[in-house]
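Structure below; questions to follow.
All protein chains of the complex are present and in place, except for one that has been dropped.
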Amino acid sequence: MYDLIWLLPILPLLSFCILFATGGNLAPRWVTMLGVGSIGIAALIVGVIAWFWLTTGMREPYLYSLGPWMNVAGFTPTFGFYLDGLSLTMLMVVTGVGFLIHVYSSLFMADDLDFSRFFAYMNLFVSAMLVLVLADNLLLLYLGWEGVGLCSYLLVGFWHAKPANGAAARKAFIITRIGDTAMALGLFLLFMHLGTLEIQPMLATASATWQTGDSIPTIAALLLLGGAVGKSAQLPLQTWLPDAMAGPTPVSALIHAATMVTAGVYLIARTHELYLLAPMAQATVAIVGVATLLIAAFTALAQHDIKRILAYSTISQIGYMFLALGVGAWSSAIFHLMTHAFFKALLFLGAGAVIFSLHHEHDIFKMGGLRKKLPVAFWSFLIGSAALTALPFTSGFYSKDAILLAAFEHNPWLYAGGLLGALLTAIYSFRLVFLVFFGDVKTEPSAPAGPRMAVPLIILCFFSVVGGWIHIPVDEVFPVVAGPSHEGPVALITPLIPIVGVLLAYFLFLRRSLDFSGFFGSGLGRNLKAFFFSHWGMDWLYDKVFVVPYTAVARLNQSDAVDLVYEGVANLTSIFHSLIAFTQTGQLRWYAATMVAGLVLLIAIVMGIV
Amino acid sequence: MSGLQLQALLPIITLSSLILIQMMFIAFARNLRLTVSISVIALLLTALSFFPMVDHLPISATPLIQLDGFALFYSGLVLLGALMVTFLSYDYLRDQGERQDEFFMLLLLSCLGALILVSSNHFASFILGLELLGVSLYTMMSYPTRGLFTLEAALKYLILSGVSSAFILFGAALIYAIEGKLGFTELAGMNHTSAASGQFILLMGSTMIFAGIMFKLSLAPFHLWTPDVYDGAPAPVTAFLATVSKGAIFALALRLFTTTGLIDLDPLLRGLSFVAMVSILAGNLLALLQDNVKRILAYSSIAHMGYLAVAFVVAGKAGGQIMAMEAASYFLFAYFLTTLLAFSVVTIMSIADHEVDTTNLGDYEGLFWRRPALAAVFTATLLSLAGIPLTAGFIGKFYIFSIGVAAEAWLLMAFVVIGSGIGIFYYLRIIFAMTKAPRTDVKIEIPTASGWVAVVLTVSLVLFGVYPSPIIDLIGELMISFG
Partner (left out) sequence: MTEAVMVPMEHGLALAAILFSIGLIGVMVRRNIILILMSIEVMLNACGLAFIVAGARWGAADGQIMFMIILTIAAAEVSVGLGLLLQVHRRLRTIDIDSASRLQG
């Protein structure tokens, strides 16, 4: 039964190959069938596997071996697909949410000239993501990791006619590359010390050879964290994600909300034994998480662009997952990953529906009163925002609550940060809802989108509400942590804060009975707002710290002193070339003579005369 | 002679009899399609005739022939190369006038020589195979009546090759004079002669054999003929020379030097290291500013033979033998695929031209716009030659690196690195030329047979570059039954 998993990455890959080979000559109907169908079948297979997993007792991790990749001079990486509770959860998210988004895209992108190319890339992405999730070997995982990065690049720059989109794609690619380099170094380090990159044996060896707190596992864990923060858009490598919103909205939903950006969380969860050996690295994970979630939440408050708000919110929510990982609440992190995939995909797709009906309008201040006109989008947003805010009984409530309580057990300061973040989350999400769907109509929408876009929204609405009751099957994967006690004031304050936040948003943006315009009109307030709007000046800072010095050095080196060395080498080789090219005279007698001379020389060398 | 031993001769018997049949057909019912079909059938049947023996390896059939896994692997390569060249030649010769049939017979004869070489275990069969391969090859070179260049190439190769054969023969005679044996296995451990004069003659003889083989493999300083012959010979024949001929001789050399234990002689290894380094450097430097694609490929093959020689050197170091043979075999496999593919592109480009082959770099300008598929195939080949990942060439070079590093042959490795660096320049030069604006828009016809050859080779090139395990395992299994 479980050996069906080898099909999962193959199906979308096959579809990609067909779509790529036909090069857009296929009728849109067939493109839809292939592109959506391949993911559908994959989702179906995952469904069957999950059913088996959950209903029968067969919960032993299952390894589908693909055999050795190569056997070169003692270097024999063997590849396989590894199925356990963790990868199963990820599979469900990737194929399930992925399928819904593909269905949605088939209408959203219907008028695009490059319909076929879009689905080709999307399928390739899903294939790479499944490889990442299923990999039993960090090398194979790295292949998937780079594969999703490539697809992200291709899809962010999908509308490449506009130069800004290309720039955004390059930014996403280059910044994540910084993280990937760190991760590659981490892999080298692990391979050097443990001699294998197969995850399970490697972790077992790691636990056996290293003591908790040793320096090697700490460095390795920090390097892997470097890869994770790059991919998951965490501090300090988070600046690419808001720009990545240049891609089509389904891409943002699939790649930059539900799946790829959570790969970092998956990586850390997958190698959690390593982090247990490195408390320092694990603490770093928590601190990165809290810092990111706060900074991103403040930034989201000040944004105008509907997709950028969601992007910052994604960064912030992944910050929660990192916080959970950092405090050892592994399963809560994965739980939040799943619920976040539901409600953030819902929000993005809802935003897509709004944008679709408003002719690609992104500015929330030009929207308003859409509640009646776009009921499906409205309800999606309302439910999605409720889950994002973690209002009681929505899915986000259960996952975020668990994270915050675990953080409290660990360190009250982390808890306080998370709580402040939760308050901000409530304010910015409902700011969005109130501004877009209530008040006066500012832009007249065209007809709401058809059923192919509505149905995925409704299904995601359902999961955003009930997702909290799903029990993810990761108990066997992670060490058992004593459940946080649900007593005392903490247990009461935690669910209360989001409600306070919603009320604040209500008074601020709908009733407008609380008015801070005086403050924001003042110099300090304006600056603060601009500061938040610019994402704490991160891009400016990076520009000043890295880009400007770099260009300055480049300008200084305009004549290129470094290159002189290479030019010198090149010239030297050219000279050598012309020197020995003289030997090719074409004269047979000369050739015979060189043979004889060569023989004499060889004999001299062999006899030890030369 | 037991039945098994007779069976070991079956491939040679099969091929010989089919050559005779083909000759009859050519004499009495001349038809090019028929001749080519017989060639293809002959090659396939020969390949099939190896299968009954797979479980009984190794078999010594007469002192002359030793059939083991090693021979099997290289026989497979030889047959594969010959088959591909047959298809290429068919497209190449089809429109060149009437009497082209004998060419295919010569090709089979040459292939027979190569088959004898890879399984030969005795100087007599060595010489016979070598000359059967060589003499048919000179004739094949000058067979198509295309201008003067083919003639010049054939003449140069004939004379110089004759000299190198004389080197080998004289060397063999010297060894025979000291040891009194001609079989490789009987010669094992022959460096025990105590007399100083005996030692001298022995080394002298080995060096001469070495020099002769180096000539055939176009290793520096015996490489000068290579570009001229590559350039002048018709493209499919060059493909044959570059792959089947060199591959068979390399296999023979590997067997000769490992079974006789010559490889353990330090003086010889010193000479070989020198040759490897000079070849890598000379091949890459000579190719650098070359404007003729066939000549670039010739120089690149000199460099590649240099990389192969590195494997040879490592095989001489303690404990490195099996590893080195594996590395060399995979490298040669990748080299076969890549070189055959490169020359199939050159062949396809040259078919329309009846005077000389299309080899000028300028003729390849704009190929990406004229024939994107062909350009993509050529790009894949060049990247494989350069050793860029995801191609078979990369794995081959990776192998060479691994064994070199394991044997701590740092100086040699430095040369390999420098050579590879220079190499990338001239391979990329061709690729850049292909992306330029086209000079003409004359349509390039891709004939069916050559087209399929290119497709099959490209797929294998990428497949075994991404997932080399099957070939590596096969090589590993076959090498066990060596000797």
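As written, the chain order gives the labels A and B, with residue 1 at the start of each chain.
In this section, a residue touches a chain if its C-beta (ideal position, glycine included) is under 8 Å from a C-beta of that chain, and two chains touch if they have at least 3 such contacts.
Predicted, not measured: the structure shown is a model, and the values here were computed from it.
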By the document's definition of touch, the residue of B:Leu4, B:Leu45 or B:Ile201 touching the omitted chain is B:Ile201
Contacting the left-out chain in the complete assembly, out of B:Leu4, B:Leu155, B:Leu361 or B:Ile424
B:Leu155
Please pick, from B:Ser16, B:Thr185, B:Gln199 or B:Asn292, the residue that touches the omitted chain in the full complex.
B:Asn292
Which of these, B:Leu6, B:Leu48 or B:Ala173, touches the one chain of the complex that we don't see?
B:Ala173
Residue ranges of chain A at the interface with the undisplayed chain:
581, 584-589, 592-593, 596
Contact set of chain B toward the excluded chain (per top definition):
123-124, 127-128, 131, 134-135, 138-139, 142, 148-149, 151-156, 158-159, 162-163, 165-166, 169-170, 172-174, 176-177, 180, 182, 197, 201, 227-228, 231-232, 290, 292, 295
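Methods note: only the chains that are shown with their structure count from here on.
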Taking each chain's mean CA coordinate, chain A and chain B are separated, in whole Å, by 49
Mind listing the chain B positions that touch chain A in their complex?
155-156, 159-160, 163-164, 167, 200, 203-204, 206-208, 210-211, 215, 220-222, 224-225, 227-228, 267-268, 270-271, 274-275, 282, 285-286, 288-289, 323, 327, 395, 398-399, 402-403, 406, 422, 425, 467-469, 472-473, 476
Quick check on the complex: what are the chain A residues that touch chain B?
67-75, 570, 573-574, 576-578, 580-581, 583-584, 586, 588, 590-592, 594-595, 597-599, 601-603, 605-608
